[in-house]
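Excluded from the complex is one protein chain; the other protein chains are retained at their positions.
Take a look at chain A:
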Amino acid sequence: MIGGLRISRDPRAWIFLGVPSVFLVLLFVLPLVSMIVLSFWRTENYHIIQDWNVDNYYVIATAGAYVTFLIRSLVMAVIVSALCVAIAWPVAYGVIVYGGRYKLLLSLGFAIPFLTGEVLRVIALQGLLGPLGLFNGVLMALGAAPLRFIMYTNFASAIGLVYLYLPIVVTVIYLSLLNFDMRLIDAARIFGAGPFRGFIEVTWPLNLFGTLIGFALCFVPCLSATLVPRFLGGPSGTLYGMALAQQFGESGTWALGAAMGVVLFLLSIAGVLLVFRFVDLRRSGFTGFGRS
């Protein structure tokens, strides 16, 4: 049970809770507030003009392109996150069950992709999927027709996003499964559940919380993805995040970009809240409330 907001009077509590609070206020809250303020101003010829208005939001809502980008991004983020979860589960489960003493090594293996930069990884993918890339190059050398759907399409973007965020999702689900007492499956089997039923009754609900964190950690950056659609998405692959980045870059419409950012932020929060709305933490075996 949540024991109210009683925080220890120990002075050390102020250091442990205070430092991260200052950090969050300086680096997260302040920029967010400044972005919200900017979104109600406007930009003209690369100058910020401080007259309060809601034009930026009006543009986002009425100029069809932004709504299209947004819906496309939402669909993309849902599909990519679901795919990541679907792939990550068997991978993480396999490492936990069969990893034996190499478990730690295998789990560290998930982190290897992070050792290179995101740009490099996306460009490498472009090299694989593009018209002269490895796949199509080989196909054409063999005299076959190239696979058009992997060249500069939303499909290619989806592959890229799954590739980028899969390691995070695998790691999160791996950690969730690591804390899961596998012997509960024995208990379920003894009391009449076959393997599938045992999974549905015990393994899945007890790792649902971890799975949702994995989903959210993929979903949120997918919504604001810029690099992947730019390099892999092609002409009809513009995503919301990419359009947003353009406002701050080529077009210099910073206020509009800020408004787009606010919309994205609110949507991400709404998405995460919506997901967690349907989760009763008790039903996920979450014991972080303590016993007091």
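To be clear about the criterion, a residue touches a chain if its C-beta (ideal position, glycine included) is under 8 Å from a C-beta of that chain, and two chains touch if they have at least 3 such contacts; residues count from 1.
Definition applied: contacts and distances are computed from a predicted model.
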Missing subunit (named according to UniProt) among the choices "ABC transporter ATP-binding protein", "Nitrite reductase (NADH) small subunit", "Cytochrome c oxidase assembly protein" or "RNA polymerase sigma factor": "ABC transporter ATP-binding protein"
Per the touch definition above, residue among A:70, A:125, A:170 or A:206 touching the missing chain: A:206
Missing-chain contacts mapped onto chain A: 181, 183-184, 186-194, 197, 201-202, 205-206, 282-285, 287, 291
